[in-house]
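Just passing along the structure, written as structure tokens.
Of the protein chains in this complex, one is absent; all others appear in place.
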Amino acid sequence: MTVENLSKDFTLHMLGGTIIAACRDISFRVPKGNFLGLSGPSGVGKSTILKCIYRTYLPGSGSVWYDSEEYGRVDLATLADRAVIDIRTREMGYVSQFLKVIPRVSALDVVMEPILARNGVSRDEARQRAVGLLERLRIPKHLFNAYPATFSGGEQQRINIAHAVSWKPQLLLLDEPTASLDSASVGLVLDILRELRNEGTTMVGIFHDQDLMAEVTDEIYTIS
Amino acid sequence: MLLNEWLDQETQQAGGYPYGFMDDGAKKDIRRCLLKAVAIPGYQVPYGSREMPIARGWGTGGIQITLSLITPDDILKVIDQGCDGSVNAVNIKKFIQEVAGVEITNDTPAATVIQTRHRIPEEPMSAAQILVLQVPYPEALREVEASEAETRRMHAEADYSRMWLHLYEDIVNYGEITISYRYPVTVNGRYIMDPSPIPRWDVPKLHMADTLFLFGAGREKRIYAIPPYTRVEPLEFEDHTFRVEDFSGKSCARCGAADTFLDEVIDNAGGGRSYFCSDSGYCDKRAAQWNH
Partner (left out) sequence: MEPLIRIRGLSKRFGNGCDGCITATGPEYETNRCRHCGSVIACNDVSFDLYKNEALGIVGESGSGKSTLVRLLHFEWDATGGSVELHADATQHLQQELFDGVSVYSRNLLGLSPFQKRQVRNALMGIVYQNPFLGLRMGVSSGGNIAERLLGAGWRNIGKMRERSAELLEKTEIPVDRMDEPPKNFSGGMQQRVQIAKALSNNPLILFLDEVTTGLDLSVQARVLDLIRTLQSEFKLSLLVVSHDLGVINLLCQRTMVMKYGRVVEAGLTDQILQDPQHRYTQLLVASQL
């Protein structure tokens, strides 16, 4: 993936059209299979960059070139909505800081659904993989069939991560994935990420802990 | 003499009324509506229903059709619930005889025009005969839809699912379709039609018949028709098929027939039940043979 001169502003119509600059002229390259870390002071636009790549934000200008398996080399910034949805479904994952809670879906189902939807495996196999992942992340067995809405922040986040990695995306974006985790859990998560990277997943991540980031990433891009 | 001269003579005698009581304009209207009805089997044709010397609801629709068609050579039979001798049938016969000068008969095969209320004669009719049925309620869909505008749209667009739904609900609630007379039929694969309050027994007689069937509703002002050799199929389901009334084990006490539609008569004094052919003309003939 190559990000070229990416800039993003927010125009707030409710404040009479005030413009807030979120990021300016960002460029970097991420070779396939690499793990790039984004570093910089709070508010400098790290999350913005990730969201622009995932297309949650509409980039103001610049390009996000991505080698899609399905579509070839495309500019995610200007790609049609349907194609973006396709890519998100099949190739590009995103781990946010918070779990998006869906009513009446158990922790196990949250992790199983993406596997079933994307990898075309049987229900049993998907369940096995999901169970394995939850066990690795030390989610207690008795919570597998419970609804995550009432879990602790750390538990929710671990399920969030499981949900994002279970289907082995080609490109994974991580926005402070370990922020709400205790040190033991952090270790577990990093192991999983390292494995993913070794299997060929390209990753771009933001970590609040600079040492941690240095440990797990191949390269760091600093925004000033 | 020429027909015209004869007609003028008859008019003089009938106290100034034209032949057949109705004027030419009225007859023309009705005949044109009849032609349209024959051209679109099962479709209800609106017409200008004329004033008759009999009240609405007593057969004015049937009478208007008969009077539009009848000529002095015709032989007329009129039955009510199958009986030639019922008060209404006799009244209508006398009226038509007076204004049209036709011969009257009780014998189905001998008649050229038969007017009927609520029954079709047992003896199959030929291609040379016409059956005119008196209709109280021409709209088959009225049971499921009260609005005339809406039922007209339903017919126009062949949007009949509500009628079928009504039958489904009957089966779900009662185990079978509960409609006994006025059983809805599909005519020529297109229109759902009300065959008038004939019993289920008579419905199969309409299908691919030799005879022309004409339906007149005087109060509701509608005419419709089933031309000869037209498909007339009662609404039914694959697993709940149409069935007629069951008279097994019963026969007519007068003529012994076990294959006709029977009327049940309860003896008020003793409480006993006996059965008689509804088609009195047919029963008379059979009884006469039996007693030989």
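List of remarks:
Labels A and B are assigned to the chains in the order they are written; within every chain, residues are numbered from 1.
Simple rule for what comes next: contacts are C-beta pairs under 8 Å (C-beta built on N, C-alpha and C of every residue); 3 or more make two chains touch, one makes a residue touch a chain.
All values reported here derive from a predicted model rather than from experimental measurement.
Residue-wise, the contact with the chain that is not shown comes from B:162, picked out of B:56, B:162, B:219 or B:285. Across A:56, A:128 or A:180, the residue that sits in touch with the chain not pictured is A:56.
Think of the hidden chain as still there; on subunit B it touches residues 157-159, 161-162, 164-165, 168-169, 171-173, 236-240. In the full complex, subunit A makes contact with the omitted chain through residues 10-14, 51, 55-58, 81-82, 84-86, 102-105, 117.
Just so it is clear, only the chains that are shown with their structure count from here on.
One simple way to say how far apart two chains are is to compare their mean CA positions; for subunit A and subunit B this gives 79 Å.
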